[in-house]
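What you see is the complex with one protein chain gone and the rest in place.
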């Protein structure tokens, strides 16, 4: 049964909690499961994803790393040279150029992937473990990003909502519902199934490129951003989707839940144990899908193997 | 014609310079080429690489990021929590765990990929551009890692020298020659061809796991490391190989060239414009090759899109 | 002879260069001098400065370190916990809280002191040394901040221009002239002499506290800031002042020199070799001067001993 919500009306916290309970995968893959919905991806899924490679075209879904602070980038990445070709290495003309980089793993406009330890709800993380034990002041002791060390490989399906609506982008605050996602699937002639990677485009990055950056960071007090209605989460759950790659981060701000600022994160990450990414860009991908005439492709996303990490910058690609 | 070198005798600087000239790809793909030997990888190569995916097994080639200083890790990576689940976000029990990471892009025991701007020889970088223009004190203005933003995808072939020799690992200072690489190919029943990715195992990481870390960082004054004889570079050049993924970094230390501490880097990167990586680990890969019964696989390596970067941490994987 | 400049008229580059030549201290204290105008401070000056301590009141001149990006703080400082009291040290209840800090040494709204290597003009640094030798891609090889490792101690004299004018602060773009500084001295009944520390208040920080941050960082394209007319530099030179502590950084933006964005820095640092600081706050100091009934006090400023550093954060204090 699908809960329905009146359009324009906020979902209550009680309804939120009911969804939360209904999409829980806790214990489904054992009490110590570290992978969550990645368990849905079988060797057969990987093989079929590779089978989608025909033209050999590769498309990055990462925003170039941004070292300049701005309204949506309060904690800009850091990149410095540490040695240049002016230094004489005293080896017959050999020179090294070296550098150093630093970044918040969850910077709002830096493309990254979340570990399952990243979000807690009511003191618990995915699987029901106490959040203060899962992450202490020195890092994560479980559910860290290193668990995804062998990478995400699977079939990606793009749902391009601005294309479906015939607009350039969704405006801040717009929340796409399950009904619209299903209509978009039909219009595009694709279906996202078990073990698939849901690539969700709102046009967030295109808006940024055309209008400039705006304040949409945490805490969500600025202009807001387009995302998902919470009624889409049961849909992902029923379909057994394995991963979620959005531009923006999936959250509609202001949110669709009364009194809950960020409802999508705890539903996906804490309840479902779903692999989710954050702040991708699909401008090149959307164009490639048009040109290739299809909305499905092989996806490869490779987090850094950061022990204790709650996330990682990454550069996932689509291969056509 | 293949230059031959007497075993145990150092190559002279004049011989080194002759090799350097003979493997130059400067101008081959235009005066402003930013890709070097990646130009050898065609859509057909990508498609065939994907065709190697049969069991769906994924194997990481990254060493877990190491935040503890040691003899081969003088500039350890940095990983800090910046928020824990103890912070009340005032949103009905929602909690975020956030962290921050920092690292030298070319840290000696951190798996990374080099940009073509990384190495200069006699004041020039790949293509003959002046090194001090290509990299200034604020970063690279050309040949940076962002040029590989769509990632490395291709057919990888592992040559497992310790397996070939029947040893656990090569000892520091050992330099594998072209003749041995060709013999290893034959023994393994594989051949590395145009557009392929040469995955080169010396057992460096296994030695580290079993004996502990040793001093093999720059400057090369410590115990040294196993790598390649310079006579292997013309072989890579003739074969039109696209990329080089070693454990260690390909350099034999002490080097095989008299008076040149690091000869492989300028030959591969500056003369050839070859995509090279550094400090991978193939312990899981070697086991997987045995179990899968083959030494070829799809490789995907995805550098971060760091504008101006001379390299990037990455987590390349093999898919079987 | 004092050059005079018509009010409201820009100084030409030729006039700037004439001032530059006239205030040069190159070679005055030997060819390898690393101290510049600190040479003016004798033991007697230190003793007399200590003699100014009567009430024992201590007043900080540092702005609290700012970890939040903003229009005048594009490279905010970084401060993270690295361990909290939640970690069990297994020593009978002992707990450590540890943290990590990072900052640009010359961040625009972080109180810091400049080393003499910080500024070059026409390829040379203080003393006429080639700038590319004095600072290479790995740090300063001379004129670094570590030269001031024993600290700045001396008699400070505050000239409080907003108080003199009867305003809350100077507006961006206002440039105080030598004539006004001398008039302010007379009005306050003080004189800045040889070996003294010139503490120069424009009210920059008060403006920030009351109106909020504004864009006044490099490059100087924003709202600008209040500072000094270049005709004040010969005055500092003639008086043999030892050091300069401003709120803001002494530069009027837009500058008083046609075609030169930042004229005060090369005059003070490169030509004179003057110890200069940047981005102090004198709100507490101005109040203390009023209450203590005097504008002179002991100053102590202690840069970190950072070898190769071009500057250092610091927290200089006045002692009454």
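Residue numbering begins at 1 within each chain, and the chains themselves are lettered A, B and C in the order written.
Methods note: a contact is a pair of C-beta atoms (placed from the backbone, for glycine too) under 8 Å apart; a residue touches a chain by one contact, two chains touch by 3 or more.
These figures come from a predicted structure and were not determined experimentally.
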item	value
Omitted-chain contact residue, chosen from C:25, C:73 or C:137	C:137
Hidden partner chain, touching residue among B:17, B:86 or B:258	B:86
Options C:35, C:59, C:271 or C:286, residue touching the unrepresented chain	C:59
Residues from subunit B at the interface with the omitted partner, ascending	68-69, 74-76, 81-84, 86-87, 132, 136-138
Residues belonging to subunit C that touch the chain removed from view	13, 42-47, 49-51, 53-60, 62-65, 67, 78-79, 81-82, 84-86, 89, 91-106, 117-123, 125, 131-132, 134-140, 146, 149-151, 153, 218-219, 259-262, 265-266, 298, 300-317, 319
Touch list for subunit A against the chain that is not drawn	78, 80-82, 84, 86, 100, 137
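FYI, only the chains that are shown with their structure count from here on.
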item	value
Intersection of the contact lists for subunit A and subunit B	C
Between subunit A and subunit B, centroid-to-centroid distance (C-alpha), Å	29
Rounded Å distance between subunit A and subunit C, as computed from the means of their C-alpha atoms	46
Averaged-CA centre spacing for the pair subunit C and subunit B, given as whole angstrom	47
Multi-chain contact residues (two or more partners), subunit A	81-82, 84, 86, 132, 136-138
